[in-house]
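All remarks here apply to the structure that follows.
The complex appears here without one of its protein chains, the remainder shown in place.
So, subunit A:
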Amino acid sequence: MDQLLAPAPLSDEVADDEVSSEPRSLLDRLFDRGLLVRTGVDGLYGRSGDFESVVEAIDRLATKLGAGDGAESLRFPPGMSRPAFERSGYLKGFPNLAGTIHCFCGNDADHARLLSCIEAGTDWTGDQAASEIVLTPAACYPLYPVAAARGALPEAGLLFDLQSYCFRHEPSLEPTRMQMFRMREYVRMGSPDQVLAFREMWLERGTAMMRELGLPIAVDPANDPFFGRAGRMLANNQRAQGLKFELNVPVNSEDKPTACLSFNYHQDHFGTIWDIKQADGEVAHTACVGFGLERITLALLRHHGLDIKAWPAALRERLWG
């Protein structure tokens, strides 16, 4: 597609073809159309075939955009090693978002107690013990120990292509804030110059991609949602240093647009934690670009309507042509 799609307005007329006396939320309309499927838990949804076809199309676009860069593709399951998770430092910044996998490790008597608790409707989780697996909080977290185990980086550094379901415990009625969602990432490891050049390149690529999808966008400095008072300082530092940018699209509202892509410079944070060295022995710097696959899908549904067969031909060509 050569021409850009004109950004579609954020309009209920576009997104909602049902006439109703009471406005229904975007989430309700997604349920009504069967695009998302209720599970009884806020932020945990099934996806329809149509929804998934958009997710897969965006994933392919991300592949196409990065195809010439020679990234090594790796796919990890949505769980990672608990010791690696602990070492990653995630709990310093986001203890409230983390999800651990607990399992029954008891004996016959414990089993009987568990069943009687369920029967009585009381808490049955007391005998659950933390397993060696935690839920992956971001697609790149399982990568760093793997990269570190290979030894020092080559002079040109390394580039990885990742995609994973991720978990963050933040129940919400905003469909863009799911608890389990997919994140596509490219991760660059190398010198500060190498990783910053990578981030700049993806800022341009990501912006162009979203414009070509006919979405109104803004690129803004951002910070991660660090926990507590200490987190406010981490957030202020992150913004002051220009370490994180997000590509925002109004989805739930104009006032609080949704971050659909993020561009992150970690400096030597992960290099130090995992002892990843550059070819010259200096600590490696890292950066990543993350695509929120469900969020981009929701942005398209919000701006081009819930009937994907009625989307503009140029957009459909771009996604499935």
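Please note the rule applied: a residue touches a chain if its C-beta (ideal position, glycine included) is under 8 Å from a C-beta of that chain, and two chains touch if they have at least 3 such contacts; residues count from 1.
Just so it is clear, contacts and distances are computed from a predicted model.
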item: Chain not present in the shown complex, as UniProt names it (candidates "Peptide ABC transporter permease", "Putative NADPH-quinone reductase (Modulator of drug activity B)", "Sulfur compound chelating protein SoxZ" or "Acyl carrier protein"); value: "Acyl carrier protein"
item: Of A:Thr39, A:Asn237 or A:Ser253, the one touching the omitted chain in the full complex; value: A:Asn237
item: Contact residue for the chain not shown (choose from A:Arg82, A:Arg113, A:Arg177 or A:His269); value: A:His269
item: Interface residues of subunit A (partner: the chain not displayed); value: 89, 92-93, 229-230, 232-234, 236-238, 240-241, 269, 272
